[in-house]
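One protein chain is absent from this view; the other protein chains keep their places.
We just call them A, B and C in the order they show up, numbering each chain from 1.
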């Protein structure tokens, strides 16, 4: 993908977050990564979405060195970089403070797989990170946010579980492209909303059986998928 | 009804789900059935609603054999077919993952008849299916989803109770036409929303008396109905 | 007021219910009463709001005899008539199934006066009716709905408390004009919403003190009112 095309895609993903009601003011950020050139394109920090243009986005390398752009990158850039470095195949990262997903993060509770809507996208709960230590917070906070996510994903395939709740904070989502990551951010909020309603109807609502969870996940993912059109 | 008119009506019902906020992305599907020709018109699988045209819809027979159309039908087609075969008079089926109705399905709880809004449309609770067995899930899942609905409706008239919650999944609604089924899908979400609010105000809220429930249901249905204009 | 002006005002009040999100489909109805001519103007039954015109409204007398119009009046007309006959000064009645107010009615719980927003409009709880007997339901149901409201208001001034929850059903609101009644319907839903949030944060939330309740009510009502502009 040309760098210009990546700028356009990252801009569009950022604007999708606004259209879907996932962000207010300057909350949230989306980035895309091109492994061929090693370049990351990310939203500038604290700039209103309606002022974003492809040219206002910031381009860095995987060390966070600014290659193009006159604005500061999103302060969460180091978290994005940590995820690109640790999760092979991930080429888009989206962070929002969407209400329902953030509420689960604030409650310190993973989102259980309570229904087939969830299982269509995630083959298990949406995990939550453990608390960060005072040291991790005080120095290199955003980088360490990435590290606590990565530690939490020991033994979990990030492409089968493309989102996490950072405890006390909010969700991070990712995918094979920034478009996919933004799509996942919308779905995570929808799933979080339904799970909220479910546990407030019935606090001890049970998770889906493994059989039903796998059935729905595999209808849409993997070699036996039969949802959607042949591509 | 001409096949073209049915295509138009099925398209319109699918779009109504979007306008009413019952679906996000490609979730949900609506179909119509013409008993005279034996043809079913249904949404294609995984196609965005804004790309739907009358021509993009898929036409099958009651065995699911594709008669017209180049796209795959919705993966839930076998559930629709099972309902058309088992429920005489049903000529429209709508499936959504609308939030409140889905939350009740995920909680595994039928929607109790807590008020007259509910009784205006349903003469009793909106039933929920029992869990499906591992065998039913692993092979012929969508067809078996229809079968578990049909078993649940032993002794219930599907035209007096035109919706069901599939446990852990979401609602299916139906009616004498796909337009009616879509109308019912909107009403089910509204009823589910009100019931949610009611039980979170007061967990032991009581169902409507049989007398009041029947009064409201019969104001709008059957030979003594007096709601609306004479048709 | 000329009869034409009343038709326009009743139409506008009905449409206000749609704009404020208080009704879906054909739920709800508004009427106005002109004591000089003894005429009542009301929405026809089951007609979609977008098809309403001043001419489609139905004009009756206080006995419900149709004086003008070719459509059936709202099936709730007898409730409206009962209120006009019993509550002097009331010249507008609005009935909706707005979500939060309906949820309180379904829960069978009056809306307590939990804050100053409530006290700005209601000098005490929004009352709820007792259950109707089987006889009241089976014969003359809509007229008897009015009677149970009127009995509940023994000792309450209906112009100081211009709304009620009918248990298991939904709110009725009224006022010195249908415009006022529609305004009150919007406020009742807002108050019901805030009260819902309050009791789900804290089940034993306390009602406002009498002193603070009276202060706010009397800021906006009565001879010492000082809210708004001098009229």
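Everything below uses one rule, namely that contacts are C-beta pairs under 8 Å (C-beta built on N, C-alpha and C of every residue); 3 or more make two chains touch, one makes a residue touch a chain.
These numbers come from a predicted model, not from an experiment.
Student: Of the chains that are displayed, which are in contact with the missing one across the whole complex?
Tutor: Even though it is not drawn, that chain still touches A, C.
Student: Which listed residue (C:37, C:56, C:138 or C:198) would be found touching the missing chain in the intact complex?
Tutor: Once the missing chain is taken into account, the touching residue is C:198.
Student: Per the definition of touch given earlier, which of C:26, C:56, C:116 or C:161 contacts the omitted chain?
Tutor: C:116
Student: Of the residues in chain A, which ones touch the absent chain?
Tutor: 24-27, 44-47, 71-72, 75, 97, 99-100, 102-109, 131-132, 134, 137-138, 141, 168-170, 196, 199-200
Student: On chain C, what residues meet the omitted chain?
Tutor: On the chain C side, contact with the omitted chain comes from 114-117, 183, 186-187, 190, 193-195, 197-198, 200-202, 205-206, 208-209, 211-212, 215, 219, 226-230.
In this section, only the chains that are shown with their structure count from here on.
Student: Considering only which chains touch which, label the overall pattern as line, ring, star, complete or other.
Tutor: Drawn as a graph, the chains make an open path, so a line.
Student: Just how much do you need to spin chain A so its Cα atoms sit on those of chain B, in degrees to the nearest 5?
Tutor: 90
Student: Could you grab the centroid distance between chain A and chain C? Build each centroid from C-alpha atoms only and quote it in angstrom.
Tutor: 47
Student: Between chain B and chain C, what's the gap in Å when you average each chain's C-alpha atoms?
Tutor: Roughly 33 Å, centre to centre.
Student: Provide the list of chain C residues touching at least two other chains, using ranges where the numbers run on.
Tutor: Not one residue of chain C touches more than one other chain, so the list is empty.
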